[in-house]
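A single protein chain has been omitted; all remaining protein chains appear in their positions.
Chain lettering (A and B) follows the sequence in which the chains are written, and residue indices restart at 1 in each chain.
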Amino acid sequence: MSQTENVLEIRDLVKDFPAVRAVNHVSFDIKRNTIHCLVGENGAGKSTLIKILTGATPRSSGKIVLNGREFTPHSPKEAKQKGISTLFQELNVVDQLTVAENLTLGMEDTRFGFLRRTDKIAAMVDVMNSLEPSIHPKMLVSSLSVARKQIVEIAKAVASESDIIIMDEPTAAISEGEIARLFKIVKALREKNVTVIYISHRLDEIFELGDFVTVMRDGRHIDTKPVSEIRDRSELIHMMIGKTVFEQYTPKQEACKDPILRVRNLSNHKLHDISFDVHEGEIVGFYGLVGAGKTELARAIYGADAHEGEITFKDRRLPASPDKAIEAGIALVPEERRSQGLFTILTIRGNVPVMNMKKISRGGFVNASQERAVTQQYIDKLRIATSSTEKEASKLSGGNQQKVVFSKCLFADADLLMLDEPTRGIDVGAKSEIYGIVRRLSEEGKSIMIFSSELHEIMNICDTIYLLFDGHLKSSLRNGCDIDNEKILHIVTGGEVTGGDLTGAETT
Amino acid sequence: MNNARQERVLSPFERSSAMRANVKKLYIYVVLVLIVMVFSVVKLGQVEMFGRGHFLSPDSIINLLRAAVPILTLSGAFTLLMISGYIDLSVGSAMSLSAVVFALMILNGFPFFLALPVTLVLGIACGFVNGFLVMRLRITPVIATLVTLNLFKGIALLIVPDGMSAIKGSALKRMPAWINDYARQEVLLGLPWAFYVAVAVIVVLVVVQRRTILGKYAAAIGGNRTAAELSGINSLKWIVLLYIIVGLFAALAGVARASYMSLGDPLSGDGMELDCIIAVLLGGTAFSGGEGWVSKTVVGAIIIMCVTTGLMTVIPSFWQIFAKGSVLIAAVALNHLLVREKAPA
Partner (left out) sequence: MSADVPSARKTFAAGMSNESFLTVFMIGVLVVLFAVACLFVPNFYLLQNIINLFANYWFVIILGIGVTFLLITGNFDMSVGGVVAMTGVLAVYFCQGYNVSQNALANGLGLPYGAAVALALVGALGIGAINAFFIARLRVPSIIVTLGTMMIARGIAQVVTRGAQRNTSLPDVFGVVGNTFIPGTSIKVAVLIMIVLVAAAFLVEKKTVAGRRTYLIGANAVAARLSGVKVGRHLALLYMVSALLAGITGILLASEFKAGLSGRATGYEFDALVIALLGGVSIAGGFGSVLGMFVGAIILAVVTSSATGLLLSPDWQFTLKGIVTFLAILAQRFALDKRKG
């Protein structure tokens, strides 16, 4: 059976969301049996493109040709059946079954319901042996490390004769030794008639692994080239950044005050020995790409996750639970607003006062008129688009929902606000409103920590910027006029930190 | 490269979870042995070892196994359902309803080999109703099966004509004597047909769990439903099938109970679901599904029967419920210590 040279052809693909065009007339080809890397900053459109390919979201217009035939998957299951498998961060293996059982899941040979070990089955199980002989088919998946579970997923995709395996930041959760083994396996996939689409922000991996690379920026396709034709990292970074102009950052007039938060040697399953200070009235940004450890850092400080190390807030040891953190004066706007920040089936009024009930109640009884007044206050202050306090939170737009979560945290009267991806999925107008709120808060003397994977955002409002990669605090700099963005991207994609080119202050 | 060597050394986490796995495999047998020992020595002052009246006397063992027939018949299927992450609280009522219908047919002159299949079909229907409510109407399993618990029990109470139920007891005189044969007549080693049928059922279900696609898919759906569905498994189909199987064996258990008691008692199955839950918990099945073994549940069922019958010889019957409740809570605690639940999202 002759196969087309290009396993996948993307023609003029467009994806529109209510507020933004996430994929803007993207066209490129992916050659069969290659490792094709996909890079771009956060917001470049990579994830949306992948969601379209895997059937998780429909495209707005354009064409996708898989193996010479038009491809319109309506669900991830359908995409998988048609030959596109995906490896996500959340592993899709069944822990309670063995490796062999996982490999054959959904494709068993049976006779009257009994599982039979036919040649077909043996061949599937043998895929594992050819990829990684140290994993025996009879091992229980629950006994395997994360890295090995990943290999099982890869083997399963190969065993089910997928044409394409998409790997989304696969090295985020595994160790260096395991990465080397993973690369060996990924390279071997080419001989098994599998094409790999590899997404990673760790640019060194692109150079080590990739045959081709596609760069996206702001929803557009920038270029697709063989990796061999790219000179070095900076060329790649240059393609990723382009000539974007950042909003002007207005430096603070006054000198910084005393530190309000001191973090020393913070470590946990993801973070490695992080130390830094946050001063009163300062807006501190934590910039890093996927898997850098931003959310883990925020949650550790907030007490939502366990950790080692010392955290002092207002000169007192910070106890490890969210309710105590709130009492001490810290509030967190979580990363996922629908599942972690908002009570979607409750009204706006049911959401806003939640973190500081003391203020609107007396003796355990809620003062209803105060509750309403406070809610209305925040609706006005943050310009939440609603005609009443009684609107169900699920009915608000993303931007307004985020404003509700903001209101919730502002009402907590915290001295330190931690914002995790505060403007993700929000339209431009709401974004600038939120930035305005943040600036105002800082002027009022509050301290703010912003965790974000959007460089624009960080550069826009932060006074001090810390760069995270792989759970490490790599570098820090003071925001100003002549910041070298390429250098920043170089560090957060795993590059080496060299001398003081960042116009920076302390490096940890 | 050092990497291969690095991986061979087990981390402390891996070492302790290996130890846990071993304890998990064996503890239930230890518990069984302990309980048997306890009941064996308790009356040694009054009776001889293995003699008449002793816990391990032939009479007593036969009694225990005979009484254990319903739970042995039912708990295997119940385990498979729990492995898939679903629960059925209506098994007791389905069992009673089956007992009533079966006895009614016998009373009206049906032969055994006609009454039995009809009853089993009824069980399948009950199971299908549960499956439909849970999967198609998407009602939470607990609430759906509480609804059917009431429904089946109600139907059983309503179709029992005067003189049939245990409360209205004149049926004994009119029921043909051979109804006892299934559950009481000594066939081999003093044990009746019903017992050997139950043993066969267990063997079949153990094989189903380990070697058939139903067993594998139950574990897949319970273990990681997203992964299972992505692999093309139609969970609706398989879960409904599991509910049907539970209904089928609940009916078989009902037949055994009716045969044993010589009548159809609409309340005879009350509490069976609790016994099943205890057996399943003792056997190490996780609440969230994915893990569980029919073979271990059977040991759990034996343990429960030992506790209930053993206690009957030692303490007055009014301690029964307290004892069962304590065993359940103890099983919950044990299960918690030994089963690592899937981490919440």
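FYI, a contact is a pair of C-beta atoms (placed from the backbone, for glycine too) under 8 Å apart; a residue touches a chain by one contact, two chains touch by 3 or more.
As the structure is a prediction and not an experimental result, all values here were calculated from the model.
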For the chain not shown, touching visible partners are A, B
In the full complex, which of A:Ser75, A:Ser339 or A:Gln377 touches the chain missing from this view? A:Ser339
Which one, A:Gln81, A:Ser143, A:Thr224 or A:Thr386, makes contact with the chain that was left out? A:Thr386
Against the hidden chain, chain B presents residues 87, 89, 133, 137, 139-140, 142-143, 146-155, 157-158, 274, 277, 281, 287, 316-326, 328-329, 332-333, 336, 341
Where chain A meets the chain that is not shown, the residues are 18-19, 302, 304, 322-323, 325-327, 332, 334, 339-347, 350, 354-355, 357, 361, 364-366, 368, 383, 385-387, 390-392, 395-397, 399-400, 408, 412, 427, 429-430, 433
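By definition in this document, only the chains that are shown with their structure count from here on.
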In angstrom, rounded to a whole number, how far apart do the mean CA points of chain A and chain B lie? 46
Could you list, by residue number, the parts of chain A that touch chain B in their complex? 76-77, 80-81, 92-97, 101, 105-108, 110, 113-115, 134, 143, 145, 177-178, 180-181
Can you list the residues on chain B that touch chain A in the complex? 1-4, 6-7, 14, 17, 208, 211-214, 216, 219-220, 222-224, 226-233, 290-291, 342
